[in-house]
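Since the structure comes first, as structure tokens, the remarks are kept for the end.
Yeah, one chain of the complex is gone here, protein chain that is, but the others are all in their spots.
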Amino acid sequence: MTRTEPATTDAPRPATQPTTGGAGATPRPVALAVVLLLGLLLLPFVPLVLASFAQGYFYPQVLPERWSLRAWQVVLEPDGATWAALRDTVTIAVSVAVLSLVMAVPAGRVLGTRRFRGRRVVELALLTPVLVPAIAVAIGLHVVFLRLGLAGGVPGVILVHLVPATPYVVLLTAGVFANAELELEQQARALGASWWQAQRHVTVRLVAPGLAVAGLFGFLVSWGQYVLTLVVGGGRVVTLPILLFATASGGDTAITAATALFHALPAVVLLVLTSRILGSGALTTFGGAR
Amino acid sequence: MRTIPRSTLLLLVIAVVAAGCAQASSAPAAGPDPTDWEQVRSDAEGATLDLHMWGGSTEINRFVDEVYGPRLAELGITLRRVPLADTADAVNAVLAELEAGRTTDGAIDLIWINGENHATMRQAGALHTGWAEQLPNAALVDWEDPAVALDAGLPVDGAESPWGSAQFQFVHDTTRTDAAELPGSYAELATWIEEHPGRFTYPAPPAFHGTRFLTQWLYELSGGAEAWADGFDEDAYEEAAAELFAVLEELRPHLWRGGETYPNDIADLDRLFANGEVDMTFTQLPAGIGANVEAGTLPDSARPFVLDTGTIGDHHYLGIPVNAAEPAAAMVLADLVLDPELQTAKLDPANGWGDGLAIDVERLADEDRAAIDAVTAGFGDLALPPERLAEVRLPDAPPELTDALDRDWERVVRQQRPRS
Amino acid sequence: MSAWWHRHEDVRTWVALSPALLLVGLLFGGAVVMAGLRSIGLLGIGEGGPSLAAYRQLVTDPGFARSLGLTLYVAVVSTSLSVVLGIGAALLLRRLGAGRRFATTLFQLNLPVPHVIGAVAILALVGQSGLLSRLAAQTGLLDAPAAFPAITFDPWAIAVILQYLWKEVPFIGIVALAILSASGDDLEEAARTLGASTWQRLRHVTLPLLLPGVLSAAVIVFAFTFGIFEVPLLLGPSSPTVLPVLAHRRYTDVDLAARPEAMAISVVITLVVVVVVLLGAAGARRAIRGDAAVTEVGS
Partner (left out) sequence: MTDIHLDGLTRRFGDVLALDDLHLDVAGGSITALLGPSGCGKTTALKLLAGLLRPTAGRVRFGDRDVTEVAAERRGAVMVFQDHRLFPYLSAGDNVAFGLRMRGVARRERRRSAAAALERVGLDGLAGRRPGELSSGQRQRVALARALVLEPEVLLLDEPLANLDAHLRAGMRELILDLQRDRELTLVVVTHDQEEAVVLAEDIALLFDGRLHQHGAPRTFFERPATARTARFFGTTNLVPGHRSGTQVHTPLGELHVPDGAPDSAPDSGPDGRSGRGPDGAPGGGAVWVLVRPERLQVDRGDSDHPRVTGRVLHSTYLGTRTRAEVEVAGVRLTVDASDDTLADAGPGTSLTLVLPPSALWTVPREEDGRAALSDPAPAASVAGTVEPT
């Protein structure tokens, strides 16, 4: 599939929408509808926050009758399960981001800048693992991983997270290279730079922000992964999603809610930071991080 | 798409072949010998012990980490507790390892296990046998007691060592259901359900509490637990099950959500109960619901009760997979948990758990017995008196029975198809 | 060596692609092939020879048919609603003047949040004793949890669909916003001066422009909603359940004989997704032929 890339126009654009009346003018119904929309999307976080600060938060309490920090104390307990899970989750997610980038940079550069026979097939081959459900991959790979001694350990989980992460990072990287003005590399060579110098001083600087987003994407794919970790990790690799599921099966809603929020927060913070740095255009990529 | 590069196909073939070659062929190693306990202790030193256990209860998790962890550390063993959403996941993991030819150095050293999971692993030859009775502390266990020696009717054969005991109890809320109108038998429960439409449900089997709830009902319909004392009888089952599922079908519309859906596990049921969606839930802890009330997952006004016709009491165990990487360390922990001091700590809901004893009080020194009595005295009305529990205790059913119940329930209740 | 290397661009191309392709080929391809082989009784422990018993079992099992039906229903309904609401949300956000950037950031806040969390949150919101039910009780609208519509664990999987919408509407919306901000305003202006009314602009400019990108996004949404395991597990009906949950149930069934069936289900899941992806890719390619050509000629 082709992602629609924003067309580049050199024409300066007005700061405001030419089709709307004036700068910053929003019709009231539109503003209300937007507030409603955002309210609905953010609403599910409300019971989580309430429950995480409550003790004995039973129907029909809307606001807790007994506020309590117990759940957060348990979740944030030093040397507790949450921090251990966070450490494992971050270790795995960072490894996945880095490794997938290492594989994605050469492949993405080729896909983004060259036309060759078999390109469509390669693109399709890369897209399929992104889309085929994790449960199918997990079940199929589990026995192979067991035989290779990779099941039940962090390396195996990293490897299996690479299956959905790498193709997406490759496709994103291809977009980054396709949009970068790599002709500047030739310009640098013409100005006397060696191949390595051209890479270092020109190419890297051109693609670095895009690659950072691609890597972040790989990070997020791994961050939320449940089934692959469950099956391949065999329960022994306890990432935050695994911990959250185990906690949810225990029925302590306060701790479940606090764990869920603890798990969601880093991803949301990363998103907001990135949107600050890169502008909202780059964020389409987050769509696949699930 | 028609031209898949031949190289891609080649890669797939390589992948499959590579996986096949890696298959190990060594036979399972014989386990350590617990009669030479010194040797076991020294083998265990420096090990990292992977204990796989249901991890849904923060309190139990914490108890394991904070009570056993330091004690094992003193013995040079690092405890790594692996939380499971379902014990079957671990059973399955061991079986998958064995299927893949991984007969040594497996991921799991010790599993918290009983009932069907025990039966499954035994059937597959996936547990070390013959070690449990040889543990030093095994002397404190009454191995003559069928409730210990038989796990769901299946002889334990030293393949698992008891950790604690439990007994099924119902829980009601005194603000909603008066103690006077509580049912004393399943027959009365059925009436109660009809009179309180939408206020009762049970976890869907094979969830532990759901299966046990139905097993007890089947007992009552088939003339009591004694009917199954000699093992599973196909015809007797057919007769009783026909009656049971007919009753369930009749009651279906009076269940929560019209019997269209059931809670996944006891945690779901507790939540429904706590929020007032249903009027009953269950517990397994002899020390009652003190820990739940403390954590705020059940209301203060909740109280346990049992049926006069009896509820099943059983033990839960620790088992060592045949391919465990650290069987010696596993034995050390299985022995440690039987230590009277630690058994007492586990019984006390103040420590977060409230689990029943696995050891025989008669075999204890006086001071240990006094400590236990002190804990029991402090249960209050959030637990039933031990005598009351003992009075109605029934043995667990043979695994064939629970298997058959699970299978039939799936078919008849869930899929609405006739029992085959 | 070096000269040879520089002369053969095709070799360099494939060498550059090989790490990623090897990974995908070995792991993903391996997974699919393994599942396929084991579904027909090869490579597992079993009665030996290859057999289609697992598939025969599936075909004759009405439970499987119902699961497949439920899974398709959930995926199709979630995808269609996500597309409609996502486009609507994008059109709405686009009309914002001041605060548009802020609103867009809030709009996509859910995107990186893992599905498990979404499921837990939706349950706490729309369960029969969830926050909405409690609000209804506090305001005197309802008097008991049972009076609140049962949309969790329900046969119509409404809570599951709600959870998908919660996550996928922003996804489709962001994709649509990206397309529109690239050329939407310009083309709509052009259409205006050619006499297109508001409605005609939506029908003849905005929607056709969105079609290829949103179609691609919709294929992604379909694949995800068809294949997610954790959300229906936490929110969905237990019988019939969706295929991924059924596959996992069979896979973790203590009866090892159920494993080929689990493999067969996962093969079915893979096939359905691949077919939908291919159809979607073909559709998107048709829809964007002009678009793709722009980049070709332009570059």
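Each chain gets a letter, A, B and C, in the order it is written, and its residues are counted from 1.
Simple rule for what comes next: a contact is a pair of C-beta atoms (placed from the backbone, for glycine too) under 8 Å apart; a residue touches a chain by one contact, two chains touch by 3 or more.
Given the structure is predicted, the values throughout are model-derived calculations rather than measurements.
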Sole contact to the chain not displayed, among C:Asp61, C:Asp154 or C:Glu189: C:Glu189
Residues in chain C touching the chain absent from view: 183, 186-187, 189-197, 200, 204-205, 208-209, 211-212, 287-298
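Note that in this section only the chains that are shown with their structure count from here on.
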Topology of the chain contact graph, where touching chains are joined (line, ring, star, complete, other): complete
Chain separated most widely from chain C, comparing mean CA positions: B
Between chain C and chain A, distance of the C-alpha-averaged centres to the nearest whole Å: 15
Computed distance of Cα centres, chain C from chain B, in Å: 37
Per-residue overlap in chain C, given as positions that touch at least 2 other chains: 21, 25, 27, 30, 33-34, 43-44, 129, 145, 251
Sites on chain B at which at least two other chains make contact: 1, 8, 15, 19-20, 86, 89, 99, 271, 275-277
Contacting residues of chain B [partner chain A, same complex]: 1, 3-5, 8, 15, 18-20, 22-24, 50, 52, 54-58, 61-62, 80, 82-86, 89-90, 93, 96-97, 99-102, 105, 107-108, 265-268, 270-271, 274-277, 295-297, 299-300
Parts of chain C lying in touch with chain A, wherever the complex brings them together: 9-10, 12-13, 15-17, 19-21, 23-25, 27-28, 30-35, 38, 43-44, 89, 92-93, 95-99, 101, 103-118, 120-122, 124-125, 129-131, 133-135, 137-138, 145, 166-167, 169-171, 174-175, 177-179, 181-183, 185, 188-189, 212-213, 216-217, 219-220, 223-224, 226-230, 234, 244, 247-248, 251, 262-263, 266-267, 269-270, 273-274, 277, 280-281, 284-285, 288, 291-292, 294-295
Complex contacts: residues of chain B adjacent to chain C: 1, 8, 11-12, 14-16, 19-20, 86, 88-89, 91-92, 95, 99, 116-117, 120, 124, 198, 204, 256-257, 260-262, 264, 271-272, 275-277, 410, 414-415, 417
